[in-house]
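For reference, the structure I am asking about is given below.
For this depiction, one protein chain was excluded, whereas all remaining protein chains were kept in their positions.
This part shows chain A:
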Amino acid sequence: MAEAVGVAAESLAGDRARAARTVLDQVVLPGEELLLPEQEDAEGPGGAGERPLRLNAGTRSRGRVVCGPGLRRCGDRLLVTKCGRLRHKEPGGSSGGGVYWVDSQQKRYVPVKGDHVIGIVTAKSGDIFKVDVGGSEPASLSYLAFEGATKRNRPNVQVGDLIYGQFVVANKDMEPEMVCIDSCGRASGMGVIGQDGLLFKVTLGLIRKLLAPDCEILQEVGKLYPLEIVFGMNGRIWVKAKTIQQTLILANILEACEHMTADQRKQIFSRLAES
């Protein structure tokens, strides 16, 4: 946290917006103001006229900039609302400013439409199951939202079972709704998770890191033992290996690798591979 404090002190001392480009992958704090690159260019880099970004600058539209989680538009300024590292994704097409968001380090999950999550069935009431996903309220899951389920052919789901599903409705102040089928009616991996294996919770940031395409941890883990693993975007991981010992080792590695540097991780994996 010392680093974050340092950044805070700096931003307070500076008392003006920093350009988003210069703080990419750095820690930003709630309340900080950011400038997007177009704004800098328009005003001249380093010039006295470096003003906060105007999102509604109609005459000078150079493509859309999307602000993801952790950033908020406040009037014509861009404010940071979460503590974390600022990220940027280059736009796919030629125009547009890409996507900016803040990778924050939180544990509380907020349902997002389209996210794949692991839930625990807490109640069966008529046509729907109540599923705890770690959000502010349980999600609802229809018994028809399983592959091959019909009114006659009900899926076998018990209270306490684990469900891997996807959000189709996730709005503010509304009960989120899950399904275990894709748009074609196929399960595509979703549904009830088996009775064995271990479920454990990690931070949301770690899940995103593990699921990132350039993350080598999963490959390394896969080399150790044969395993089954499910990642829920709500911070839950279900893992199953041949023996309980192996499952425990895998769970502990995944939990521990959050605050390790690349070198430390390499060491751990090589040590495990030896043993």
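Just so it is clear, a residue touches a chain if its C-beta (ideal position, glycine included) is under 8 Å from a C-beta of that chain, and two chains touch if they have at least 3 such contacts; residues count from 1.
Quick note on the criterion: contacts and distances are computed from a predicted model.
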Listed names "Bacterial surface antigen (D15) domain-containing protein", "Large ribosomal subunit protein mL40", "Eukaryotic translation initiation factor 3 subunit I" or "Exosome complex component RRP45", matching UniProt entry of the absent chain: "Exosome complex component RRP45"
Chain not shown: contacting residue from A:Ala145, A:Ile193 or A:Leu250: A:Ile193
Residue in contact with the excluded chain [from A:Thr22, A:Thr122, A:Asn153 or A:Ser270]: A:Thr122
Candidates A:Pro30, A:Pro69, A:Pro91 or A:Gly205 - the one touching the absent chain: A:Gly205
Omitted-chain contact residue, chosen from A:Gly84, A:Gly97, A:Pro111 or A:Gly165: A:Gly84
Chain A, residues in touch with the chain not shown (by the definition above): 1-3, 25, 27, 84-85, 105, 120, 122, 132, 134, 136, 138, 158, 160-162, 193-200, 205, 209, 238, 244-245, 247-248, 251-252, 258-263
